[in-house]
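All protein chains but one are shown in place.
Coming up: chain A.
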Amino acid sequence: MEYTEIMVRYGELSTKGKNRKDFINRLGGNIRKTLKVFPEVEVHPNRDRTHVTLNGANSADVIGRLKKVFGIQNFSPSLKVERTMEDVQRGTLELLKDQLKAGMTFKVNTRRSDHDFEITTDVMNRDLGGFILDNFPGSIVQMKNPDITLRVEIRSNGIFLTSEIIQGAGGLPVGTAGKGMMMLSGGIDSPVAGYLGMKRGVDMEMVHFFSPPYTSEQALAKAKELTGKLAAYAGNVQFIQVPFTEIQETIKEKCPEGYLMTIQRRMMLRLVVALAKQRGGMAVFNGESLGQVASQTMESMAAINDVTNMPIIRPVVSMDKNEIIEIAKEIDTYDLSIMPFEDCCTIFAPPAPKTRPDIEKTRYYEKRIDVEGLLERSLAGVKIENVHAEQKFMNQDEDVFTELL
């Protein structure tokens, strides 16, 4: 079924008073960004709805992309036909042939904004209903809660037929909540946390620490590819890679084993906060979930959090692992996340980290390293890359392989 236009309805933002206009404009911009690959598509944001005119673009592809745009409550693909009964009938056949099965119920719901049109609402409902009954054996008319409602909108520029309401991603348009810095490791939790933050309107930048040669190029590629998965919800996302080798080696050399992890995390947090300040980020996001591993006790969080007063938002803090995995599968990051590459969190993990680190002792041991110098050298080596939706990094040869296959 090739549709001609899509009507997008807003969710929560309908209630957001004076910010409404910003929200709508931002959403319109995000829709344009995600549909940029279809230059023929037009996007018209209005007060109550956004109209997307396809002009021949593949509707299944457009629908697939719209499903990932936050701030859309639901949307209805529709078919525009000429203003004659024959065209309406032809369009109806086309629209319902894959949807209306024997035994299913339906109703026709006509609206006529153009009152000069010769067929009235009641006549259209009755005649088109009869036509459907004749052409779909076994279908049943039902006014209350039918399986399918065929909406017929008669406007001066054509008649619009709609039969489906597709659920959108919900949430708020990315960017309306400001910028956040996501600490993206490559595990299961951090991409999910990033996704949840983006869903609340955060324009997220991904910060990834890498420690060559302790971590591989493959681990870096994996983090970038995860970013590509998340970029599908925002159009594109900045990927910031931060060198961490010297810091890890220094801590390992100078600090007691039980505090390695805590001090490493403090250094990471300092780096993210510094990047946030440079780049206009207002909060740090991470994938910590309470009690999952040693670094994720409240004592540990306090000892790490000690280095900044910038808000640290932990979207999955109270979720069970299974709940997190469920979302990871839904957003297609799970299979990537479980690929077994060492990341910088696992490589120097001491056999017995302190699960209840003491803040005073942490500060004391940390004095053994040159915090400022280490931070400065690491920040000097930062690399920033713009990652597109579904961009691939792991399988560099995909196109070559496609030729072989």
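Structure notes:
Quick note on the criterion: a contact is a pair of C-beta atoms (placed from the backbone, for glycine too) under 8 Å apart; a residue touches a chain by one contact, two chains touch by 3 or more; residues count from 1.
Following the convention adopted for this analysis, contacts and distances are computed from a predicted model.
Going by its UniProt record, the hidden chain of the complex is named "Aminotransferase class V domain-containing protein" among "Sulfite reductase beta subunit", "Aminotransferase class V domain-containing protein", "Alpha-D-ribose 1-methylphosphonate 5-phosphate C-P lyase" or "ABC transporter ATP-binding protein". The hidden chain makes contact, of the residues A:48, A:98, A:116 or A:398, with A:398.
Between the chain not shown and the residues A:53, A:121, A:135 or A:218, the one that touches is A:218. In the full complex, chain A makes contact with the omitted chain through residues 217-218, 335, 394-398, 401-402, 404-405.
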